[in-house]
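One chain of protein is taken out of this complex; the other chains stay put.
Let's look at chain A:
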Amino acid sequence: MAAVTLTNVLKRFGSYEIIHGANIDIADGEFVVFVGPSGCGKSTLLRMIAGLEDISGGEIAIASKVMNDVEPAERGIAMVFQSYALYPHMSVEQNLSFGLRMTGNPKQDTERRVKRASEILRISELMARRPKQLSGGQRQRVAIGRAIVREPQVFLFDEPLSNLDAELRVQMRVEISRLHKELGTTMIYVTHDQTEAMTLADRIVVLRGGHVEQIGRPLDLYDNPDNQFVAGFVGSPKMNFIKGRVVGRNTRSVTVELVGEEKTRIMQPLAGAVPETGAKVIVGVRPEHFGNGGEGDADLTVGIDVVEHLGGTSFIYARTAHGEDLVIQRDAAKVPDTSEITVSIRKSYLFDENGQRLR
């Protein structure tokens, strides 16, 4: 087990910089998830920790030892790849033991490690099979098993579940979580799926365009996002954003009027700087923070486009008079059979024109 520290880590391809000075501290035994949209640099960052990509600047340390110039094999890490990267011509048993056999590890120890990994992952009955004779979930288990037998200080997962179907993804998610509890090893996990990030992580690192947008515990990011990007990325369905304008202010709060909805005014307490009257702002409301009309601070009447019934919960896809799309979460029993619905905004977040949170 080991802590991992990234200090001002840069990555350039030629003159093009894709990681712009990442600073991340990962504690010993912590499960950290790098999350962000495609092209945000999360996999590159993981590969830099693994040593599969060079570091253009800054410093990566594992267990307090700087790893910039250390060979991947010597970093004490094991990686699980998105495509599994199993050796197709070898059996499961050979896949698990290959690295140990090639490096002259004693036979008995190799057998012990393989047996332990196969028991942890419940793949003992698959040992004689080849990868092509396995399902996607079984292949992923073998890939994880290959990482386990190395007994690494740090596990790296590069979108390991993205090739699996939805049901299997949930199942494997639980398994990986169980594995972390069982092994207690530091794990760094890359995904573009915020649900995976929320359910697995001790802490989440949200990345966008090679910048670290926010680092925090899942519910902290959900409840207290630093900016509009994090607020929109974390949570499903995503947070609604409605344009607004400051129509009143004092030292501790602002009153915001929603654009096109002159009767809908929201009073937002602020601890920090208060924007000027007339300033354009963005009001963020999570789908579950819409109440029935009259229950909250501000009412809003919207036209209903589509209703998705998911059983206990329904999602109403609606549109404001100004043409802004909203998603409203409701108990299935409380969805009206009308073309319009009046909702109240029970809780909202305020962002400035640049998407930075006003608090």
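The definition used in the following text is that a residue touches a chain if its C-beta (ideal position, glycine included) is under 8 Å from a C-beta of that chain, and two chains touch if they have at least 3 such contacts; residues count from 1.
The working rule: contacts and distances are computed from a predicted model.
Asker: Can you work out the missing subunit's protein name as recorded in UniProt? Choose among "NADH-quinone oxidoreductase subunit C", "Nitrate reductase subunit beta", "Sugar ABC transporter permease" or "Metalloprotease TldD".
Answerer: When "NADH-quinone oxidoreductase subunit C", "Nitrate reductase subunit beta", "Sugar ABC transporter permease" or "Metalloprotease TldD" are compared with UniProt, the left-out chain turns out to be "Sugar ABC transporter permease".
Asker: Thinking of the whole complex, not just what is shown, which of A:73, A:174 or A:267 touches the missing chain?
Answerer: Here the residue in touch with the unshown chain is A:73.
Asker: If the hidden chain were put back, which of A:113, A:150 or A:203 would touch it?
Answerer: Considering all chains, including the one not shown, the answer is A:150.
Asker: Considering the complete complex, identify which of A:3, A:85, A:279 or A:304 is in touch with the unshown chain.
Answerer: Of all options in A:3, A:85, A:279 or A:304, contact with the hidden chain holds for A:85.
Asker: If the hidden chain were put back, which residues of chain A would touch it?
Answerer: Listed in rising order, the touching residues are 50, 52, 72-73, 77-79, 81, 83, 85-89, 98-99, 102-103, 146, 150.
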